[in-house]
Each structure stands twice: as C-alpha cells, then as structure tokens.
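Of the protein chains in this complex, all but one are displayed in their positions.
Note that the chains take the letters A, B and C in the order they are written out, and that residue 1 is the start of every chain.
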Amino acid sequence: MSHGQGQEQQLERLTFFSDAVFAIAITLLVIEIHVPEPEGHGDGVWLQALADLLPHFLGFVLSFVVVGALWAAHHRAFGLLQRFDPSLIWRNLALLMSVAFMPFSSALMSTHPTDRVPEMFYALNLLVSGLLQRRLFRTALRPPYVREDVPAEDITVMNRRTLALPLMATISFILAIWVPGPSNFPLVLMPLVVTWFARGSIRRRSTVAP
Amino acid sequence: MSHGQGQEQQLERLTFFSDAVFAIAITLLVIEIHVPEPEGHGDGVWLQALADLLPHFLGFVLSFVVVGALWAAHHRAFGLLQRFDPSLIWRNLALLMSVAFMPFSSALMSTHPTDRVPEMFYALNLLVSGLLQRRLFRTALRPPYVREDVPAEDITVMNRRTLALPLMATISFILAIWVPGPSNFPLVLMPLVVTWFARGSIRRRSTVAP
Amino acid sequence: MSHGQGQEQQLERLTFFSDAVFAIAITLLVIEIHVPEPEGHGDGVWLQALADLLPHFLGFVLSFVVVGALWAAHHRAFGLLQRFDPSLIWRNLALLMSVAFMPFSSALMSTHPTDRVPEMFYALNLLVSGLLQRRLFRTALRPPYVREDVPAEDITVMNRRTLALPLMATISFILAIWVPGPSNFPLVLMPLVVTWFARGSIRRRSTVAP
Partner (left out) sequence: MSHGQGQEQQLERLTFFSDAVFAIAITLLVIEIHVPEPEGHGDGVWLQALADLLPHFLGFVLSFVVVGALWAAHHRAFGLLQRFDPSLIWRNLALLMSVAFMPFSSALMSTHPTDRVPEMFYALNLLVSGLLQRRLFRTALRPPYVREDVPAEDITVMNRRTLALPLMATISFILAIWVPGPSNFPLVLMPLVVTWFARGSIRRRSTVAP
C-alpha cells in the first residue's frame, strides 16, 4: 500500500482478497476427508481402510493442483495490471465463487468415484472455473487495465493458455458419459497439462520481467 | 507497510484483517453443503439427489454475492480513509461478526427452504449486517478519518447506497411472513440490486480517482 | 514490503501470519453452531429450536469479542515494533496456538452451558491466552524490539492492560466452582471490560501517533 493512493492500493487489496479465497478453498479440500473408523486395530485392517480412502487422496491432489494452477495463473495475470474497475471486481468474484465451490464438488466426486454424475458435476465445476477465468482474463488483459509495458505477445499466450482447463474439463465430462470409472484418467492427466501450460507461461514471463 | 510509520500501516493491517474475515466467511459458505448419499448409482437417482440440493446451491450463490457486495463496499470505503481510531475498530469488528455469522444463517435457510422462521432469521442477519455497515460507514466517511481530497458528493452517494441491503432484507423479512416459500424471490433479486448499486458506485469512483 | 530489506519486511510477514490466524480462528467460531433439525415446521417449533441455540449464539458473540480484543491489542503492540528475533516468533506462536484452540473450548462451553467443567475449561483457555499475550508483550515492548520514539508511559499502560483478560478469566473460573450456571455472567461482562481497556489504550495511542 505504502504511499501510492487510489487505484494501486485498491488493486493490491483486490489481489489480496483473491489470494485469501484461493488459499482457503485449497486448504479446505482436506476437510472433506474423514478419519476412518475401521473395526479392528491390525495392520491389514488399517491398510485396507486407507486404501479405501485412495479416491479421496487422489481427489485432494487433483483439486489441489487445479486450484493451485488457477491461482498461479491469477497471480501471473494480476501482476500485469495497473488499474481495475467494477467489471473486474465482479468478474473476479464470479471466478472466486466457482473456486470456493470446489471443496464440495471435489468431495462429491471422491465419495462416489465410480458414479458418472458426480464425476460430470466435478468436470462441470472445472469447466465453469476455466471459462470464468478466461472471461476475467480477456477483460483484464486489455487497456486500460494492463500495464503499457507488457508485450502484446505475452497477453496472446496467456489468453490462449486459459483454454487448457476448459478443454480438459470438457474431455473428462464427455468421457464420463461412456466410461464412468476410467474417466478419471484425463482428470489425472489434467494437472500435467495445466502444469505444463503454467510453467511455460511463467518461464516466458520471467524472461521479459527484470 | 514500507516506511510510513503510525496510522497508515495500522490502517492497512485493519483493512487486511477485515479482508481475511470476509474471505474466510465467503469460502466457509460451501462447508455447510453436505455430500448426498443417495441409495443407488443411476443417473436418475443422482440427478434427483442434486436437485434436492438446489436450495443449498442457490443459498450459496445468494450469500456469496451478498458477502461479496459487502466486501466490495468495504474495499471502496476503506480506500478513502487516511486514519482510524478505536471507535472504527469496534464498529468494524461488529460488522465482521455479523458477516462471520452468515455461514450459519445461510445454512439454516438452505436446509429448511420452505419454513418461514429460518428465512426471516436469514433476512434478519442481512438486515443487521447492512445496518452495521451503514453505522461503520457513517462514522468512517467523515473527517478526520476520510482523506481530504475525497469529494463530498462521493461520500453522500456511498452512504445512500448502504440503504440497499437493509431495504431488501426488510422486504424479504416482511414477505416471508405471508409467503414463506416464494419470499426467496426478493432475496434472489437482492444481488442484482446490490450489484447495480455497487457497480455504479465503483464506476463513479473510478472517474474521480487517477 | 516494498524496498525495505531485512527486519522490516520480515516483521511485516510475522504480523501478517498472526492476523491470518486470528481471522481464521474468529471466523471458525461459527462452524461449531449446527443447524437444528426440529420436528415440525411451525413458528413455535422453530422459535423454540432457535431459543435452544441461545447459549451457542452468546458463546459466539463472547468468543468473537474476546478474540477481537486480543487481535486489537496485538495490532496495537506490533505497530510499535521495529525488529524481532526468534524468541518473539515462538512466544507469538504460543499465543496463536491458544487463540486457535478457542473454537473448540467455545463450542465445548456452548454445548454444555450448565456444566461447570466445560465452563472452567473455557475460562482456562482465556486465562492461558491472556497470560501468553502478557508474556509476549512484556518481551516485545522493550528495546531493541520497540521503536525508540514510543513513550515509556504508553508501554506501561499497555502492559498493565494485559492483566484484564487473566483477571476476568480467573474470576469466571472461580465463580464456576460454586455457581455453574450464572458463572457465565462475568464472562458476559468480560467483553465490556476488555473493550473498555482496549478503547482506552487505542484512544490514548492515537493522540501520540501523528
């Protein structure tokens, strides 16, 4: 905040609030994994109980990486801005709403890993998050919001990358129709794709920023 | 924080703490939506189970938008301040207490969407939040707290806008007496009203700030 | 953070982390109030169900004010510091641990409002929080941590005020031995005392800060 009055400190606070919502949503993911109460104390009983939780562990990792990638992209994009206005605030809140909903849809999918409707619901939440991110970035990464010294090429690349999550979510959604169980597969691949996209994007950016 | 000692950094920390409480309350809203355990795995069973959760989903969206609008207004108002004193701290804590209570009253209403007492309780929580916000702003948006370069007209507009939430909450409260179920209707409209108020306010402000 | 390297930005981050823990603990207080499931939908049934929750509502308000007062005092004290070292970090973490425990002891007392052990447990948590705050402040509000321009009298006053919470908690603890139920009474008064102490402290300070 320091000495800059007006837009700059307000933009910082908007960023701060977004960071906090991302951080809370990503940490709440674990809340939905309940401690098992197996009958017995033996190692076999316990290993089975933990094995039964495997879908929850995988769901936690998957959702953590997806929300983490959404945060990393948000981090990257908002670092390029110099001002904001109400349309950004509400587009940003819409994205945060979808992200804040993730602990529910992640728990829904993890609790019923072989049913296709929960899986499609989860994919839908990811699709909506991806589209809302794309909508936010397409508005924000333009004058007068974006700083003038940001190369046009960087913005093109960043906008193109917002297609990754909607694309993977759509594939998962469609696969879930025919192959409920194994349709988790592309979702498990998604972190790799998103990670790859995100890593490329930041690496690129770090070469232009001082 | 940087080099500014005294009031400025303390005001920043007060703002920060408020942002964190808003962010946590808004993200905890999802905690109260519990994963359904339908009997059966078919699509119809699941679609019905999700349809049964519709009041929860709507309640989540409604409360998210209301808390989001309260945060946006707080963000706007505190951006105009230059100092604070204990009366602001405790008026602010009173508002935060009401906001932190929202996850409970939102869950109460969503769990019993056709009973009128939970609905009135929810409307009452919104009314109290709105009145506490109004009380905070009426104290804060005055000398010596507010910056001298803020036009008096902006403050008048911002104070008038704090009437929106109490007004809508009162209408919902009264409607709930006679029409328990459909009294959700104005609550569903409320985001639109609040959004409209908020958008107007920030747009206005963004024309005066550099 | 800006340009100040070293102690200053690290102190800011320590403050930030503390604010976040206070904010989360204060907002989690509501989590322990569970939505009632009364048998019936009538107004009388519902008003009774909400009346049954009264101890939870009062416990929420009480704990919110106490944690809020602890935060306000922390806010005030850390605003006077210029450096820190590991002993402050761990004394601060000890205070945060006691604060983070409040949602449990608050729920314990609210769930069993007429039993004396839960009440004494709650008073004990407050007592420990107060003593850990006192221990932290007594170390932190001294050279070389505190800024040189802070009047010695201010520090004396601030240290004396840290006696308020331990004192009230001890009274509540002792009263609970003989009068389990009404021993809530001094706890209900405690916010007033703490508020009065805190208001005085900040008002005083705002006259010396620019």
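One rule holds in what follows: a residue touches a chain if its C-beta (ideal position, glycine included) is under 8 Å from a C-beta of that chain, and two chains touch if they have at least 3 such contacts.
Keep in mind it's a predicted model, so treat the numbers as computed, not measured.
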Determine which one of C:A20, C:A49, C:I155 or C:I171 touches the chain that has been left out. C:A20
Quick one: say which of A:F16, A:F84, A:F104 or A:Y145 touches the chain that got left out. A:F16
From the listed residues C:V66, C:L80 or C:A107, report the one that touches the chain absent from this view. C:A107
Hidden partner sits against chain A at residues 1-4, 8, 12, 15-16, 19-20, 22-24, 26-31, 33, 35-37, 41, 43, 46-47, 50, 60-61, 64-65, 68, 71-72, 75-76, 79, 147, 195, 198-199, 201-203, 206, 209-210
Missing-chain contacts on chain C, rising order, are 1-3, 5-7, 9-10, 13-14, 16-17, 20-21, 24-25, 28, 31-32, 83, 85-87, 89-90, 93, 96-97, 100-101, 103-104, 107-108, 111-112, 114-118, 121
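Everything below uses one rule, namely that only the chains that are shown with their structure count from here on.
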Same or different residue numbers at the chain B/chain C copy interface, by half rule: different
Between chain B and chain C, what's the gap in Å when you average each chain's C-alpha atoms? 24
Calculate how many whole Å lie between the centre of chain A and the centre of chain C, each centre taken as the average of the chain's C-alpha atoms. 34
Multi-chain contacts in chain C, i.e. residues touching at least two other chains, fall at 2, 20
